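Input: one structure, supplied below.
Left out: one protein chain. Kept in place: all the others.
First chain written, first letter: the chains are A and B, and each begins at residue 1.
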Amino acid sequence: MWYLSMPDDLEVWLERVSRLALIKIREDEKELILRDMRKIIEFFNSINALDLSDVEPLFMVLNERPVLRDDVVGSCLSVDEVLTNVKESENYYIKGPRTA
Amino acid sequence: MVSLKKLLRKSALELVKLFHSDPNLIDEYVIETYELIDKVEDLIKSYITLRPLDDVVADCKRIREKIKNGFKGRLAGLLIAVKDVIITKNLRTTCASKMLIDFIPPYNATVIERVVREGGIIIGKTNMDEFAMGSTTENSYFFPTRNPWDLSRVPGGSSGGSATAISAYEASIALGSDTGGSVRLPAAYTGTVGLKPTYGLVSRYGLISYGTSLEQIGPMARNVGDLALLLSVISGYDPRDSTSLYVSGVDYTEFLKPTPIKKYKIAIIRECVDEGVDKAVLTSLNRSIYRLESEGFEVSEISVPVIRYALPAYYIIAMAEASSNLARYDGVRYGYHVEVENKLWDEVYSEVRSSGFGIEVKRRILLGTFVLSAGYYDQYYLKASKVRKLLHDEFLKIFSNYDVVLTPTAPTLPPKIGEVITDPIKLYLSDTYTTTANLTGLPAISIPADVVDGLPVGIQLIGPKLGEGELINIAYLHELKTGLKDLVPTVVRPYV
Partner (left out) sequence: MSELNVKIGLEVHVQITSLKTKLFCSCPSDYRGKPPNTNVCPTCLGLPGSLPVLNVEAVKAGLMVALALKCTISDVLVFSRKHYFYPDLPKNYQISQYDGVGSVAIARNGFLTINSDGRVKVVRIRRINIEEDPGKLIYPTGSLLTSKYTLIDYNRSGIALLEIVSEPDLTSPKEARQFVDKLRSILEHMGLVNPDLEGSLRVDANISLAGGSRVEVKNISSSKDVERALTYEIIRQSKALEHGERVKRETRHWDDVKKVTVPARVKEVEEDYRYFPDPDLPPIKLPANLIDEVRSKIPELPDQRVERFLKMYGLSEYLANVLVAEKALADYYEECVKVCGEPETIGNIVINDFKRWVEELDLSIHDAVMRLPPSDLCQLVQLLNKNVINIKILKEVIPKVLKSGKAAATIIYEEGYADISDENLLMRIIDEVIRENPKAVKDALTNPKAINYLVGQVMRKSRGRANPDLTNRLLAKKLSEIAKAQDSVA
């Protein structure tokens, strides 16, 4: 049985993935998350028992009749509807964080 | 005087007929329901948001007037519980998450539009596992939902609240969503009926996405007939959903025939019954096999070795899609918010996403990000998609020889609260039999097979693509034989 390699240092792994996903793991959650990660990744690795070299991936079943939209204008949301759930706005703009 | 209790005990099909001829009964039915909710809801906690009685009474009035003017909506007057993962216009939709704790959508899901157009009344939004990630409804930000058959046990998930709402007569029918078994599992644990339709049969427009290529909104009811009614209303082509199938206008109640449409050939998958199944579940399955054979159906055993890989493949794909679908939650346009001034975007987003998501959601997003990341995409996501292809092709073969596949819905009886939630793998194993249908896009229904020691057991029937009619036919016949319909769980019994 060939299992592919597990990320060696799970803490480093967690750092990297947290940054990619922009999710901070609090110190008190870290242990809980890490404890199960190894088990779960091994659980994922079980699919390696199959010989998949000649198999094409299936991402979605092709729809025989594709759903396409005609280039016809429809209705928009009103700006009030847009801003209903916005916590910080200014003159109809939505306030966002700095980018530099 | 007709006993007030009697109305809410009736099936949805019966109620609609009644309301068409006497719309004044709608109010009585609604009040009965709210009185029952008063008594049991604090114990069960099906609802995150329950609409005030006054609002619902106003809806009743509108529908009453319409009926008097000739309206014959197929769901006229029925109270419908909607899983809080489905968008309802101007009615808070939370996904049981702190991230959306105050989200008020400005639009309606297609299924809601269809239900309301037929006269259905949304009574409230039901509890669920946060962002549909879980199998017990213990992962809700708000509170866990309890099984009305035994309050120390889980109702299953992630559509737990929808299942308990109908099981406890807090609504007549319900909508749930099923990504890896989330409609079927709670149906089995609560003695109700739940269907995951063929992928693309029911519009996903307005379904808050978790596992896009796997999930469907599913009808849930206390009996097969009501489920067929609801399915007929919500199914069909929607131009707002690119994955929607070009199918429309099927009336699934036509399959509620007391005689079989054909002599069904039923397959049992050996790998689903040989290990890891509770004895009680196995016994119930065998009894169902016996019932089906006595209908004149042929039941055979087949081997599908690749099915052992369905569960890990499912979780890889589901988590990958989840990590992508949940990327949008950053607090800027909606949801849990962190003040933005003088902070960089990755700082703000990290804070929002760390505080807004619960731990299981975080775990799945991290894993999903991992399996899509550079260097790992081929080993995980790509490989899982190949397993998917194998399963898909395997089932095509199976359905060229058989009409339907029969499995238990769940490997165990409903677990106790806290029993599986602490061990993720144990939690994932609840989905052992259900994920195949999501991976292959095939329809699958869970129906009550037994009540063992006061706990419901369900069996699952999987059909070929767009085989809902046949599933409903077999399920109906099975229901006639067992009489297991409109069950009344322990907690509710004193009040109905």
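As a convention for this text, a residue touches a chain if its C-beta (ideal position, glycine included) is under 8 Å from a C-beta of that chain, and two chains touch if they have at least 3 such contacts.
Just so it is clear, the model here is predicted, and its values are computed rather than measured.
In the entire assembly, the chain absent from the figure touches the shown chains A, B.
Within the whole complex, the absent chain has one touching residue among A:V12, A:L32 or A:M60, and that is A:M60. From the options B:I67, B:L207, B:V338 or B:L366, the residue with contact to the chain not on display is B:L207.
The omitted chain makes contact with chain A at the following residues, 16, 19-20, 22, 57, 59-63, 66-79, 82-83, 90-100. The chain not shown here touches chain B at positions 86-87, 93, 95, 100, 103, 105-107, 109, 204-209, 212-213, 239-243, 320-321, 323-324, 327-328, 330, 332-334, 340-342, 345-346, 349, 369, 372-374, 377-378, 381-382, 385.
Basically, only the chains that are shown with their structure count from here on.
In the complex of the two chains, the chain A residues touching chain B come out as 4, 13-14, 17-18, 20-26, 29, 32-33, 36-37, 39-41, 43-44, 46-50, 52, 55-61, 63-67, 69, 77, 81-82, 84-88, 94-100. In the complex of the two chains, the chain B residues touching chain A come out as 102-104, 106-107, 199-200, 213, 239, 241-246, 306, 309, 312-313, 315-316, 323, 327, 330-335, 337, 339-351, 353-354, 357, 359, 362-363, 365-367, 369-371, 373, 379-380, 382-390, 392, 423-425, 428, 441.
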